[in-house]
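Heads up, one of the protein chains got dropped from this complex, but the rest are sitting where they should.
First chain written, first letter: the chains are A, B and C, and each begins at residue 1.
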């Protein structure tokens, strides 16, 4: 059992036109930088992407948007992409926006074999239009379906040959659920280690969810909003 | 914000007759030994318990059964309790058995604000009787409801004053979901430490789910089935 | 200098909102003005901030040179951790929110109406950015406080009889805090509980489309 790929290019090989692809990260935090670049280099087209955000102009999934490889996108917030506006108006991109918690739970449900669940988020809003709304114990909930994918491109801090992954701080975000929700999960890590190096109690994504793993060649880890406080003088 | 109680007796004080009480653990592994003893000592009656197992005769929840304090129990496997049989026949105990994965997910749903979800487990069996069965993408699923509780008694290895918990090996089991599913969660730990001693990336149960925490006075940690292999001679 | 006036208005709103914090509360603060509430936690009160991208125990902004790309809040700002912080996935984060474990959510609004219905995510005709976690938060936090300027920049009311924009949540707001007033959403309608120093209830009503009930125990805002 060897899931290790030598390069990001080899790890993303074979993703066909029209595939549904999940991409991990929140904003630019915890995104699979190397896999995104490698995927753009394949020239694949008409992808249906699922990701909380769409990167920013010129970085992260923003680069995929610029490459014209995305036909449809599902996420919760796309406010950082100026290019998006013209594409939506020109109808070259179909965007579906859903509540962030519903997005997270629909992805989790896909990995967990739950085809549908009820949630209170979005009841009475456009989000619930055309969906079943049912009352439980006096409160209304909307029925939401699982959201699976053909491929997931995710990013972890450290991973082993069997695909066990650990994340660092808020770079965890959507990555663990996406790992479980795709037919083929491709993980990039900053550090690839031997099995046994990660404490089994600390594993966040068990290797069963990961089909391919690659150590990223380099990481920019760009900060989107650098907010600082002043050092108090002594 | 101080959630620390000085003793298990103080930690379980106030649980009223008739309360619904979840108890963590799988078999005798990861059970809240000290809280169970303290709860029995309160003399509370007619509890509706939720736990995967019911301990064994003479240990764990088996002691609660013997104390006659359980009116109804929901779990997935009760095969280790001989006393149970006579109680079920005498109708002093009402037992509801459900698939283990459905139990785990119903508890998780209660903590996660999901009132109901569809699962394939139990379709076509007695488990699905009287419940809605619906087809999604050509497969049948049964609608299951969230399973909440008034109190959860759980066991972790280490916890801090804010209620952050980490578990050890397979002693994790049902404890994390139960922590989130009860109105009042009471956690016992082997080691109580100061906030900051647990790496924030390693926390399994964030403190938000824990209302009371106590360091257990002593632990027997009984082994139910001691299976061993022979040392090979050199 | 209108921006300086705005800054003062916003500081008054933020300071008043901070008085709603209670010891032991788990609180989610929305992007923008609500985030500033963290700077005014009253003495003797310990609150733990949740950020929906997967963190409990959000600390202040980092000192220069200590920022970490892997440590941001839901506004994508660099933050720090505190002793007792915890990280988790987005699914766990929204399980926490949806499950009613967050005591208080404070967020901004474009419109609020008499029933506590909130609109804060979309203006038709403009390109939509998305609702992010707002719909989940307002649906499930135990208490929802809206902090906002009382009227639009052109002076039009934002507290309406009925929301006109696409809504974020139906009957979800508990309390509205503006630079002019503190208003509670009750089954009978909006109740004016506090007015800013120097203002009369009528001043507030003039700036409000929805009809205000006046509290029997009307107070002046003290911060």
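Just so it is clear, contacts are C-beta pairs under 8 Å (C-beta built on N, C-alpha and C of every residue); 3 or more make two chains touch, one makes a residue touch a chain.
All values derive from a computational prediction rather than experimental measurement.
Participant: What are the shown chains in contact with the chain that isn't displayed?
Facilitator: Hidden chain, whole complex, touched shown chains: A, B.
Participant: For the chain left out of this view, which of B:20, B:34, B:49 or B:119 touches it?
Facilitator: With B:20, B:34, B:49 or B:119 as choices, the missing chain is touched by B:119.
Participant: Considering the complete complex, identify which of B:43, B:79 or B:130 is in touch with the unshown chain.
Facilitator: The missing chain is touched by B:79.
Participant: By the contact definition given up top, give the residues of subunit B that touch the hidden chain.
Facilitator: 26-30, 52, 75-79, 84-85, 88-89, 95, 97-105, 107-108, 119-127, 157, 167-177, 204, 221-231
Participant: Since one chain has been left out of the picture, which residues of subunit A touch it in the full complex?
Facilitator: Interface with the chain not displayed, on the subunit A side: 1, 108, 110-114, 160-162, 164, 180, 194-196, 200-201, 203, 206-209.
Quick note on the criterion: only the chains that are shown with their structure count from here on.
Participant: Between subunit B and subunit C, what's the gap in Å when you average each chain's C-alpha atoms?
Facilitator: So the centre of subunit B lies 36 Å away from the centre of subunit C.
Participant: Using CA atom averages as chain centres, what separation in Å is found between subunit A and subunit B?
Facilitator: Computed value for the inter-centroid distance: 33 Å.
Participant: Taking each residue of subunit B in turn, which ones touch at least two of the other chains?
Facilitator: Touching at least two other chains: 112-114, 200-201.
Participant: Please list all residues of subunit C that touch 2 or more other chains.
Facilitator: Within subunit C, residues 81, 87-88, 94-95, 97-98, 140 contact more than one other chain.
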